[in-house]
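Heads up, one of the protein chains got dropped from this complex, but the rest are sitting where they should.
Residue numbering begins at 1 within each chain, and the chains themselves are lettered A and B in the order written.
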Amino acid sequence: MAKQGVVPDDLTRPFWEAANDNRLVIQNCAACDRLQHPPAPRCHACGSDGQLEWKEMSGRGTIYNYGVVHDCPVRLLQEDQPFNVAVVMLDEDPGIQMYSHLPGTPVDDVPVGAAVAVTFEATANGQKVPEWQVVEA
Amino acid sequence: MATPNAPASMYRAEEGVGLWEHRGKVCAVGVGHSPTARRWDGRPDTTVGAISLLALRRAIADAGVAPEDIDGLVMDPVTTTGAYWEAGKPIPEDIVGAYQRTDDPLDGLAKLSAEWILKNMPELANVKFTMYGPGCMSNAICVAAQAVGDGLAHTCLVLKSWHNFEGRYYQGGANAGAALPGSAALRALWGAPACYGTALQFAEYCRKYGKSHDMMAPFIENSRQNGLKFPEGYWAQHRPEEITPEDYNAARWIAKPANLFDNDLPIMVSAAYLYTTAERAKDMRQKPVYILNHAASRTRPRSLTPTLDEVEEDTARTARKIYEGAGITADDLSFENMYDGFTLFHQFHIEGLGYRGMKFGEALDFYQGDIGIDGPNPILPSGGNIGCGRSRFWMHTDCIQQLQQRAGARQVTGVRPEVAVSGGPMPLGGHYTVWSASPD
Partner (left out) sequence: MILLSFDIDGTLTVGDPPGILEMELVREAKRRGCLVGSCSDRPISAQRAIWRDHEIEVDFTVSKHMLPDVKAQFEADVYYHIGDREDLDKRPAEQAGFEFLWPHEAATAPWLS
């Protein structure tokens, strides 16, 4: 599926640069050792703004939930509807979620609870984005 | 001077702070609605600014106050969540020029400032206090109640308006572009529509409690039936169509498990209320409806979208705040009027409230019983957004009118209308008001 392109901004640039390098990084607060995603200018837990860092993840996770999009507001994706949009929880911290189209998984046949692994796919302007695929048991 | 947003201190977002200090001392006395329309028809007298003036003047007349006695205006300057004025599209000078203008060329057309309102309502010559309660009417009325209670204004108008343009909602702006800013892309790249997050929570709810989407049908049917009894509503005014269980279950999915009728219809509409002190309300035309409390949720989800656990924890916390500040319990509620746009989160609100003794996971079973306005357990007598169109304020108007005993064909008859709660929009981050027919 051809996703819209991405223009990294200051807050998210490390995330997108890592994705172009086929790595998944998530913002972490060194002060309270807590991951947060989406990234923010300060830690939502302890309020620290000076000790936010980027931590590399294993790229492993679990499908937490999903919906099937039949009427998509994004023009570029309308050709591909219906499609899955799943929520993946990271193995490092199940409180951290990422969205996924689950490439390779049939529409509305999503194994909630199944293990997934990160892949990286190019968006319309070449910027890579983390995606997730079900790992064969 | 630019109108400020209400400071965080004006919202009651904390638990354990006791009774609201102005409990029973602030009232709603006047209601004014504009007519509804599906979309703006291009005429100067139907812009969002124009319908706002109409709603405000109707609220003033309804309350029976002299415009010069009004000293406050609280409103939301944003008038859409998804109907965009296309970048580069010329501003229709004849339309905006029909009114006193501000520096913003879209003011009164695709947004609305307090400055625009006051320029175009010269009769409000004594308004000294203006403030924004951004988000929706639920936010604005909390701010207005607090402002009147705090003495920042004694006779205060509250306004919320919505515009809608040609084209499909949400399909312009960034959604039509070739690329997104990095921060927005973390959520938006996957193309999930607005109802997706709620659909996810509902899917988890069904898995956890063994429920199914078709169990929502009686709620939808009831909402539309109630909405068709709301003469100010879109469906009553333009398309008096019921939604039967067959209709609901045959509707197409938007983001499964949310279907077309789980979503509300964007419309043009404006509503205004007149808030004042209990003392001043005695001299006004309508029976005062007393505010026992207002409450807010400031909870943010840990990550991209709230989990069911986060939703349930927060609705329970919100209910404790609602009851604590009002000095009531769930048993005191004559009826509930919590938000419904999207339908699939209404049950989270009322389970959190413990409405009629309800526990988490029980609302859909409750919907299978008598939930009509003539019975002992009314659910959403306003009909909400599903019954009346997207405004996020029908439930507040209905609470006022029900407690004033002037809800007409919609008047609840199976319960005595004494105390009610309304609010929303989403379970996380909502704003709520407790209304009462008496001050204590």
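To be clear about the criterion, a residue touches a chain if its C-beta (ideal position, glycine included) is under 8 Å from a C-beta of that chain, and two chains touch if they have at least 3 such contacts.
Everything numeric here is computed off the predicted structure, so don't read it as measured data.
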> So which of A:N22, A:S58 or A:Q78 would be touching the chain we can't see?
Replying inline: A:Q78
> Given the contact definition stated above, which residue among B:R101, B:H238, B:K287 or B:R317 touches the chain not shown here?
Replying inline: B:H238
> Taking the entire complex into account, which one of B:R43, B:K208 or B:R252 touches the absent chain?
Replying inline: B:R252
> Considering the entire assembly, which residues of chain B contact the chain that has been omitted?
Replying inline: 38-39, 168, 238-239, 241-244, 246-247, 250-253, 260-261
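In the analysis below, only the chains that are shown with their structure count from here on.
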> Once you find the CA centre of chain A and the CA centre of chain B, what distance in Å lies between them?
Replying inline: 32
> Given the complex with chain A, which residues does chain B contribute to the contact?
Replying inline: 82, 168, 170-171, 175-183, 185-194, 196, 199-200, 203-204, 207, 252-258, 300, 302-305, 307
>> Could you list, by residue number, the parts of chain A that touch chain B in their complex?
In response: 3-9, 11-13, 15-16, 36-39, 44, 64-77, 81-83, 85, 87, 95-101, 108, 112, 123-125, 129
